[in-house]
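The structure is given below, and queries will be raised subsequently.
For this depiction, one protein chain was excluded, whereas all remaining protein chains were kept in their positions.
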Amino acid sequence: MHEPRLITAGEAIREATDLAMAADPSVVLMGEGVADPKAIFGTTANLSQKYGPQRVIELPLSENGFTGIAIGAAMNGLRPIIVHQRVEFCLLAMEQLVNNAAKIHYVSNGAHRAPIVVRLIVGRGWGQGPAHSQSLEALFAHIPGLKVVMPSSAADAKGMLLASIQDDSPVIFIEHRWVHYVKGHVPPGMQTVPLDGPHRLREGDAVTVVSNSYLTLETIRAAEELAKEGIAADHFDLRVIRPLNVAPIVESVRRTGRLVTVDTGFMTYGIGAEIVSRVMEQCCMQMRASPRRLGLPEYPTPSSRSLAAAYYPRSPDIAAAIAEVAGAPAARIASLRSTLSADRESVPLDIPHHSFQGPF
Amino acid sequence: MHEPRLITAGEAIREATDLAMAADPSVVLMGEGVADPKAIFGTTANLSQKYGPQRVIELPLSENGFTGIAIGAAMNGLRPIIVHQRVEFCLLAMEQLVNNAAKIHYVSNGAHRAPIVVRLIVGRGWGQGPAHSQSLEALFAHIPGLKVVMPSSAADAKGMLLASIQDDSPVIFIEHRWVHYVKGHVPPGMQTVPLDGPHRLREGDAVTVVSNSYLTLETIRAAEELAKEGIAADHFDLRVIRPLNVAPIVESVRRTGRLVTVDTGFMTYGIGAEIVSRVMEQCCMQMRASPRRLGLPEYPTPSSRSLAAAYYPRSPDIAAAIAEVAGAPAARIASLRSTLSADRESVPLDIPHHSFQGPF
Amino acid sequence: MNITAIAPKPPETPVIAASAGPLALYRAMLRIRLIEEEIANRYSAQEMRCPVHLSIGQEATAVGACAALRTDDQIVSSHRSHGTYLAKGGDLNAMMAEIYGRETGCCGGRGGSMHLFDDRVGVLASVPIVGSFIALGTGAALSFRHANQDRVCIVFLGDGAIEEGIFHESANFAALKKLPVIFFIENNGYSCYTNLEDRQPVRPLADVARAHGMPSVQIDGNDVMAVYAATSPAVARARAGLGPTLIVADTYRWREHCGPNYDNDIGYRTPQEFESWRARCPVETMGANLMAQGTLTKTAQAELATEIGAEIDAAFQFAIGSAFPDPATARDHVYA
Partner (left out) sequence: MNITAIAPKPPETPVIAASAGPLALYRAMLRIRLIEEEIANRYSAQEMRCPVHLSIGQEATAVGACAALRTDDQIVSSHRSHGTYLAKGGDLNAMMAEIYGRETGCCGGRGGSMHLFDDRVGVLASVPIVGSFIALGTGAALSFRHANQDRVCIVFLGDGAIEEGIFHESANFAALKKLPVIFFIENNGYSCYTNLEDRQPVRPLADVARAHGMPSVQIDGNDVMAVYAATSPAVARARAGLGPTLIVADTYRWREHCGPNYDNDIGYRTPQEFESWRARCPVETMGANLMAQGTLTKTAQAELATEIGAEIDAAFQFAIGSAFPDPATARDHVYA
């Protein structure tokens, strides 16, 4: 047994990349900033020194081009990891991802492969504004042929990144910037975590709750407080958005008869919609309450913190929604909300914790 | 009263464009092929002769660039209509649409506007293959600030295109290539059809059915046959994917307790998921059967007609799904299926009707 | 379903070896011409149910350029890919079966005419989104560099494709890293029905290379020897690690943009223009030259045509005789 090691998800991502590159010379790391001193928020630190410019390839500003270059190289056997400091930059590369990466294996009748990993970082807070803060997993989730992974813990960040790199299909690996700060016990060495679907974080019989990425952390907090109030959530961290393994969630809802989804991205036409639909197709007649979704509202992210305050669902909102679906009385919901609000508001709303001082 | 005029949706689109350009000199038409002899499947025929190259602007191959150019021009008062012969070409312009077009009004606190219309044509059939046949409305539907319209009739094609051109927000106007062939009564002149949500095509109490674009036509056929069998569908053509007006659908499901959605695009993380979720959030406890979704399966469009045969939901599949949700006995479902199959199979599966001879 | 079961058999015609001389180049062009014409002839039977973009009139570019390559070099191209696929040695049977949507097609019927590839001879991919393949080919070159191989990739692109931003992004990267890639522009003067002058400012087309500090050359794309002569040093340069070259080869597409017919009647080009290019037919010109030199005789020419005709007949028979893919396999290979 190893000593438990407490590292952040950001460090875990760096470690996974390092291990994968050491183990397999076909792994290359490509992106704008991968070899610079900031090293993608530290997640690629020292890798260019260690593996050299042939394997850690600093790129000109050319998101569409370099995505195609990565795919072409992958078809010939490389395993490129490409990184975007913001999800939005990757919008320039949608054609390559949707038409080439997602389809080359299919259209070649299995002959070709595009084993690329696309690391996308979701910006949040510190007034990033509407074009630097989106969580657009739903766009990728819609496309057969892509895999979409969103870790919320340090251990998953490492293990699932390793699994993504080893995967022969293209994987969109979405890292919430605030998840980078999360600490957790991470086993050392080449230990992959399979891309096999939702992970139950807490067992309960009252309500099934499905969250992803950073909002899993807010939901954990909510579920803790709910448990104290006697409302036992069956809480799943979704982790793999595509291909979607909904079976454990359906099984859970069959027991609870209640469902709440919590999305890091826009709610409308978002991830929760698919989960609700899949569940309803299978156990609509067993529901004890209407399902409920949380997610970002119907407008872009405003920069000013006064406007952004109500933008993101936080643990108090999540707890209240879960308690409502569980049928808790109004007074209990109000008290939950105030306990959690007091707790959450000790940190400014636009940063994950006090060490975070902008501008990124 | 005017004589009823029977024209195709393709002709209706041309007529709407012509009327809008005649009425408003700020309307310009831009795209690859808008001024060429094929004139975007005839939908821009003769407009370059009539309005000249300053207003009908043939473009170099530069989807991302010209989308930004259209947005910049729109911010200064033009009303560009841009056209892509295939939805897929527009994937190159996602950044412009998602970050600039969708957000410029919001981020400027209402000062700026981007009144562009983006006409996207969905390819289908004749072995187009995986990169020329997608119906990707769900990608646009996810983005607040965009409007997404999908007409299924000639009258809507005309009236909603006029309304889209007059709209001060960016509108993604998705035309299914097979809808171009649909004939219908279209009023002459500047008659807009508001972008106000679903349109009830048939009243009934048995099942609520929501379809969009080309699959509305297959669903109409299914619903006709179902009616003969005594299953009365309450059939809505969705028409406006975003902003989504779900109220009439919810009202209907409250009566029927049953819901079937039929998507032209991929089912998973598709349009139907949002509709099912919205409905379930409001009337889950009134359902008499689990909801059901139809749409494209979890793989890219193969070119060969033998592989594509089962790809698209057709009237027999749609009728069978509706009948099942309505609780019809298996024998009745089988007979419905065979009636409709006989009917549908008089035309090869990869073309809308016999006049269609490829290669487009 | 089993991939190896449907793998096409080794091609009868290997990559045209430069050493085989001008006659081999002539034969390769004639073969492409006759194949394309047969597709055009049979298209109206509506059994080839996918778009086809014929390269009749442009045979010299594909053949001259591929003649400068080794079998283990690669090429990528776009919608108009029959000529380059065949010139690089792509399997004719697999191509015809693909166009006919059969399980013996190079994609098992999944791609159609716009997705041709043949891994055994270095036809890496063709994809129908204009410009998209330019980055794929540049990535192939990156993989050669990574593996320390002296292989080269030719990206065949149209005069339209260079307007796409991805061309410049790829060219910048290739020039920066001195990748072994050649950007070979088949300049037929049109993007669908739109003339070059209506899409790009007036300047020598080869000047696009200057933006990226890349050498370039503009040549007669209907002269297969000129194409070969221009491509060979570019290939040598790339192989030596000296980086990419841009080649602009002027040529002309005879038939309609997409489909089997002539379309000079629809008004986007003049009959005079068409005739002037037809008079410069790459195949006929080369044939006449070879005859003038005494390398080719009327009889030999007729024999060639017969021989190729037999191969083509066999290929169509192979395609038509092949089974359609089993619908039950449609869900396979979404994930690797």
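By written order: A, B and C. Residues from 1 in each chain.
Rule of thumb we're sticking to: contacts are C-beta pairs under 8 Å (C-beta built on N, C-alpha and C of every residue); 3 or more make two chains touch, one makes a residue touch a chain.
Predicted model only: the values in this text are computed from it and were never measured.
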Which displayed chains the hidden chain touches across the whole complex: A, B, C
Candidates A:Glu11, A:Glu88, A:Asp167 or A:Glu218 - the one touching the absent chain: A:Glu88
Absent-chain contact - pick from A:Asp18, A:Glu58 or A:Asp343: A:Glu58
Contact partner of the left-out chain, one of B:Gln49, B:Asn76 or B:Ser346: B:Asn76
Among B:Thr67, B:Thr192, B:Ser277 or B:Ser290, residue touching the chain not depicted: B:Thr67
Touch with the omitted chain, as defined above, among A:Gln54, A:Gln286, A:Ser304 or A:Ser338: A:Ser304
Footprint left on chain C by the chain that the document does not show: 163-169, 172, 175-176, 198-203, 207-214, 243
Contacts of chain A with the absent chain, listed as residue ranges: 32-33, 35-38, 58-65, 88-89, 92, 126-132, 297-300, 302-311, 350, 357-360
Footprint left on chain B by the chain that the document does not show: 26, 28, 54-55, 59-60, 62, 64-78, 95-96, 99-100, 104-113, 115, 144-145, 147, 167-169, 243
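Methods note: only the chains that are shown with their structure count from here on.
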By mean Cα position, the chain sitting nearest the middle: B
Reference chain C; chain at largest CA-centroid distance: A
Distance between chain centroids, defined by C-alpha means - chain A, chain C (Å): 42
Geometric centre distance via CA averages, chain B-chain A, whole Å: 31
Centroid distance [mean C-alpha coordinates] between chain C and chain B, Å: 36
Shared-contact residues (touching 2 or more other chains) in chain A: 64, 95, 99, 106-107, 144-145, 243
For chain C, residues contacting two or more additional chains: 107-108, 110-111, 115, 127, 129, 165, 334
